[in-house]
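What you see is the complex with one protein chain gone and the rest in place.
Lettered A, B and C in written order, each chain numbered from 1.
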Amino acid sequence: MSCQLAAGNILYENPLLRWVYDIAGTVAPCWAAYLAAGLAFMLLLVNGVLIGTAILTWAERRILARFANRIGPNRWGPFGLLQPLADLIKLLTKESLTPRSADRIVFNLAPILMLMPALLVVAVVPFARNIALADLSIGVLYVLAISSLTILAIFMAGWASQNRFALFGAARGVAVLISYEVPVVLSLLGVVMLAGSMSLNDIVAAQAVPFFLVQPLAFFVFFTGVSAELNRTPFDVAEGESEIVAGYHTEYSGIKFAIMQAAEFGGTITASAVIVSLFLAGWAGPLAGYLGWLWFLLKLGAVLFVFIWVRATFPRLRTDQIMAFSWKFLLSLALINLVATALEVYFLRGDSRTLTTVDLWVMAGINLALAAVAIGAFGRLNRAQVQRVRPPLPVLAPAGAPAGKAV
Amino acid sequence: MAVRALTGQEVAQRLEAALPDAVERWEPEVVWVHPGQISTACRFLRDDPELDFRFLSSLSAVDFIGHFDLVYHLTSLGRRHTAVVKARLYGRDTPSLPSVYPVWQGADFQEREVWDLMGVRFEGHPNLKRIMLWEGFEGHPLRKDFL
Amino acid sequence: MPFRTEPMTVNIGPQHPSTHGVFRLRVTFDGEVITEVEPVFGYLHRGTEKLAEERNYVQVVTLTDRLDYVSSMTNNQAYCIAVEKLLGVTPPLRAKYLRTLVAELQRIASHLIGVGFFLQELGTFGGTPLMYCFRSRERILDLFEMLCGARITVSYLRPGGVFSDAPADFWPALDAFMQVFPGELAELEQLVLENEILMVRTRGVSPLPLDVAVNCSVSGPVLRASGLAWDWRKEDPYDAYDQVRFEVPVGTNGDNYDRLWVRMQEVHQSLSIVRQCVAQIEPGPVRLDLPLVLRAEAGVEAYGRIESPRGELGFYLVSDGGISPYRCKIRSPSLLNLTVTEHLLVGWKLADMIVSLGSVDINMGEVDR
Partner (left out) sequence: MYGLQMVRGLLVTLKNLRRKPFTVQYPEERLPQHPRFRGEEFVWYEERCTGCASCAKYCPLGIIKIVTSPSGAALPQGEKYKLEVFDIDISRCMFCGLCVEACPYDALFMGSGFEQSRYSRLGLVIPVKQLREAEKRPSTWFRPQLEGTAYNPHQGQPLDWKQVGRESWRWHQREKAGMRLAPDSEGDEKSPQPPFAKGGLDGSSTGGAP
């Protein structure tokens, strides 16, 4: 017995899934084979993200350490590669505490709810040509909707802990996340307009010119917004380890803490994957038919590196400054980008109803200039506060005497 | 330009002209002030344009068994001179004198410290409680009879 | 429509990542805005003043190491100057130069710690600037180990000089440090000093008016950041400070940025002083021939003060003719700089609170003594 798939089906397009489907189809009914193929891919994805999380925790610590002139974890395994395993074992064997005054159900539910979005979003990300769990026609919307669920988890964690630092963290986290949803959504509208579709697969396919060139403002806004939503430096006020101890996960320990950390790093990976798909042309590259996954991973690594680099360099902003940055600066940029893109698409597309590569390059030129002007103009708003204060004092050098007179 | 240490005589004469009954006596480097008058004397020392002691460097107490000496090291940042003012308190049970907190807020923690460790009360200090030790600690450790 | 919120009291500390030791602030928040603040300390109280009454004059030097444990040299210096005033002796010239030199190295090390933790509190995770600061500080501590066999609790100074002359290989090592350090300092400044995020976080935040600062007995870089060039090294030169030339950096607004800026500039000036000391130092004895167990006349008292990295550090010693001080009062700049906590913090946000506290650069070892 062999089951046949329709040509438009995602399973048909995806060689990996079709392979599972074909094998399962020989022994089971078609619906079961369909289910098996889907589950197999889900298993792969979930574990892939979790293993990626483990690798990211190691890589982040190593790279942060090297930025700070340290060595980083290097005791277990070659280059300390087994460190995540050691961390995991340590956290698993620790007692999983629930504070007495905490709201038990909400407290224990929060970590699970937190990990969910990170794993769900990855379903629509195309890793290589035709390799994605689902090619939703509303992919971008799905990503935005699911990733905002994190707000709920953060607030649940902070509220249920009955700890004031956690409450601070939760309140800050919610404020920041809600503020940044707006510019992030608006910035993606330009991308959607260019691609003419909300499906991530179509968006990747539409990127004859990577969209970070065509949409520099949107890329800037989205990247910044995503770092804020992920609570990454310089927007990590919800954790703010120097101020509110550990923010919303102050009271978490043991496996619950591990899940929280996994959710955080997993979220970073997923968000980077989305950035790669939306702005860096996803798996596209030379020999994309065979090496698409490699290109995807390389771009993913590059985005993650930038995240880590920024984290190693910048101090944290204050909550109100973060909100002001979102509402006064990023929102304006996103709106400018939206209007400009709409006009450009309208005029450049002409009668053919499609955008050619030349059109994209023209738009890239216009938008880069626009980005420079816009950032410059809005950057002036903060000028008074960031001006150089005064020149350094003169330093007197001794007249010609060599240092280190041996006496 | 080096800071000059005012002699006790200079300070005492200036102080006596304004507050006749404040000064007890003076030594080459020290002015002794009646403990009851310390707050008014210090206010004068701070506000007088020629003395101008707006900066309280240090406030300490010394336990001489028979009496406590309160020592105020004053500095004038504008006129660049220093002076030492002292007040002698007799009695070990409840020695007390007016607080100079209203004059210099810098006396806040130092007076609390003297109360905590020496057991000298400062009348008029808004928040006179123990600073280094916990409330309920018995005795004042820097006294010579504390073991 | 007025939005009613409920005040919330939070204990920041005694165990908190950014309180510079065991220090507690009882803070009442309205939302994230501070409405009341009360510092509570004493967790590190070791009774140094009482202990000093039980030890002879040289033994107290080891106690002073442990006051402000990130600048032991200047603590030693303040104490030794007080004892020398008490005894009426003056150390030899070479000892004075050595003291000035190590005090300035210590000032650099201490300011690096202050700046590094200040940046850490601003939230540079991974501690990158902090590690850069520690990297440079490590070189200074190596020099201290070469000088006196210890890195933190140095006990290098003695009443009447320093315990021993610098070893022969100290001078080339110091020279190597002076070659390397300016580059590292420039790198640090490039990383932080004009960073836009740092500026919006610190400029205009928690300004300290000069009159409040003076009235609250604030001293050191915090006072200078508020706009008064008051530096005991200039005003009452001790040791060899009358032989060297340097500028006193002064801030204008007394905000967090000014306090950071003043510290960074002081590091430059300290480097300059070290260079001048090395150029001027001459061979000679480094320690007076005093007996091991010192005695001052009965009834004598002395107040020795220096400009420590944190401000005016004074030792008020009273002698009763015995071998140990009858009373040893330590005027600690960290404690008195905390007097302005309320002026600094009320009306600012939780995040600013941590940063402002860091900009005052307290050291709990010195606050609690």
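In this text, contacts are C-beta pairs under 8 Å (C-beta built on N, C-alpha and C of every residue); 3 or more make two chains touch, one makes a residue touch a chain.
Note that the structure is predicted; figures quoted are calculated from it, not measured.
The chain not displayed here makes contact, within the full complex, with A, C.
Note on the undisplayed chain: of the listed residues C:7, C:285 or C:299, the one touching it is C:285. Touch with the chain that is not drawn comes from one residue among C:164, C:252 or C:280, which is C:164.
Contact with the chain that does not appear here is found for just one residue of C:28, C:56, C:252 or C:280, C:56.
Hidden from this view is one chain, which touches subunit A at 63, 65-71, 74, 309-310, 312-314, 375-376, 379, 383, 386-387.
Hidden from this view is one chain, which touches subunit C at 54-56, 58-59, 61-63, 65-66, 128, 131-132, 135, 138, 142, 145-150, 153, 155, 158, 163-165, 167, 187, 190-192, 194-197, 283, 285-287, 289-295, 323.
FYI, only the chains that are shown with their structure count from here on.
Here C is the chain whose Cα centre lies closest to the centre of all protein Cα atoms. Rounded to a whole number, the gap between the C-alpha centres of subunit B and subunit C is 25 angstrom.
Centroids of subunit A and subunit B (each the mean of its C-alpha atoms) stand 62 Å apart. Mean C-alpha position of subunit A lies 43 Å from that of subunit C. In subunit C, there is no position where the chain touches two or more neighbouring chains simultaneously.
Looking at subunit A, no residue sits in touch with two or more other chains. Of all residues in subunit B, only 1-3, 54-58, 60, 62-63, 71, 73, 77, 80, 84, 104-110, 113, 117, 130-134, 141-142 touch subunit C in the complex they form. The residues of subunit A lying in touch with subunit C in their complex are 64-65, 67-70, 164-165, 168, 172, 233-234, 236-237, 240-245, 311-321, 382, 385-386, 388-390, 392-399, 401-407.
Residues of subunit C that touch subunit B in their complex: 41-42, 45, 47, 49-50, 212, 214-218, 228, 230, 235-237, 303, 305, 312, 314, 316, 318, 326-327, 329, 331, 335-336, 338-339, 368-369.
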